[in-house]
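This part shows chain A:
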Amino acid sequence: MNIFLLLVYGVVNLVFVVLVSPLFISLIKKVKARAQRRQGPPILQTYRNLVKLLKKETVYSENSSWIMRATPLVNLAAILTASLFVPLLVVPEPTDLIGNIILFLYLLALAKFFMALAGLDAGSVFGGMGSSREMAILALFEPVIIVVFAALAFAYKTVNIPDIFRGALASNVLVNPVMILIAASIFIVIIVESARIPVDNPETHLELTMVHEAMILEQSGKNLAMLELSSAMKQTLLMGVLINTLIPWGLATDFSAPAILFSLALFLVKAVVLAVAIGLFESSCAKYRLFRLPGLFAFALFLSIITLIIEVFA
Partner candidate 1 sequence: MDTPTLVLAIYALIAVVVLAATVLSKSHRIMNTLAVGLSASYITLTLYALLSVDLPAYGLVSNYFLIDHLSIYEILIAAILFLFAAVYAREYVESSIETNEMNRSNLKLFYVAFNLLLITIVYAFLADSLALFWILAELTTAFSAVLIVTLNAPKNIVATLKYIFITSTCMLFAFIGLILIFTLTQNNLGVGTLNWSILMTIANTLSPAIMFAAFIFTFVGFAAKSGIVPFHAWLPSAHSKAPAPVSAILSGAITSVGIYGIIRIYAVASQTSELPKISWFLVSFGLLSMAVAALSMLNQVNLKKLIGYSTVENMGFLLVGLGLGTTTAIFWMLFYILAHAFTKASLFFSAGILHHQFQSVRLARIKNAFKLQPFASWGLIVGVTAMTGVPLFAIFLPKFSLLIESAVVSPVLLLGLLVIFLLVAAAFGIFMVRLFSHSEKAYDSDLKPFRAGWNMKIPIVVLIAVVFILGVVFPEQLTDFLNAIVLELGVK
Partner candidate 2 sequence: MIIAPTENILQILVVLVLATAAIIITKRDIRSLIKTYALQSLLLAVMALVLFVVTGSLTLLCLAAIILVSKVWIIPLFMGQVYKKLNIKRDTQFHFLSPITALFVSIFIILFVYLSFSTLLSELSRFNPNLFFLGATVGVSILFMGMIVIFSRKQTLTNIVGYLTMENGVVLFSLSLTELPLLIEFLIILDLIMLTLIATILAFGIDSTIEEFHAQLNPFAYSKDGKSQKTLEDER
């Protein structure tokens, strides 16, 4: 396996994820705004927000400790590492170095864990509340995530994400029937992980409804920019998992420029469609009361377990 190609893949993937994630965030906001008959912010607004935040001063509370300073960096680092695991444009040769699905989940969990600690760190009420809600939701949802990804792994008989994508590419069907179940479950995972309605409202700062926003309430300046970017990237990565397993057609396997460009164009199209779907889904329902969330999780769990049953016993 060519180290050089691996490096190229890493750089391409990282740069792409960093560049394209804010686009999807604004796109979803735009769709939601249009659904409410508003204009909504322009598509490139998130980029402008991030640049603006980078220029601003970072303020730390007197009661905060090293966690507050370290969390944005840990978060960004974890998500950046995780982004190496999910090939969006071109799938590298199979290797044990990167791509393990369990490690991927652990990286995401690490990021969330530090974010929850940072929410507690500043000593404000909102932060504590957000952290406790986030941890409660996550305590119920982590098993579901693991089962969903386990179903994915069983479906393609491997725990290596690039291998999963290769397997999806290799099967000749347009849409694998079992994938519909997994796709629905991964969709629910995206909704929960990127803190969207019906789990959490990403646009509100009302005490009643915020979970993720509460945790990053105390952050400012560069830290806030890093945290916003990392959550955008997390969403893009999960979207990539969904897209490349459900409709993998067009994913490049060799490193030639035309293949990668073609794959990029196709990925953008698919991701835009998915983002619009997420936006429409968000617009179609209200935020659930917290005790109704387990119903949603159980539905995802149900679909994944059915997949597991079909895959394991068939």
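The candidates were selected such that all candidates are chains of the complex that A comes from, given by their letters.
We adopt the following convention: a residue touches a chain if its C-beta (ideal position, glycine included) is under 8 Å from a C-beta of that chain, and two chains touch if they have at least 3 such contacts; residues count from 1.
Bear in mind the structure is a predicted one, so any value in this text is a computation, not a measurement.
Any copy counts here: identify which of 1 or 2 touches chain A within this complex.
Among 1 or 2, contact with chain A goes to 2.
Show which residues of chain A lie in contact with candidate 2 when the two form their complex.
On the chain A side, the touching residues are 171-178, 180-181, 184, 294-295, 298-299, 301-303, 305-306, 309-310, 313-314.
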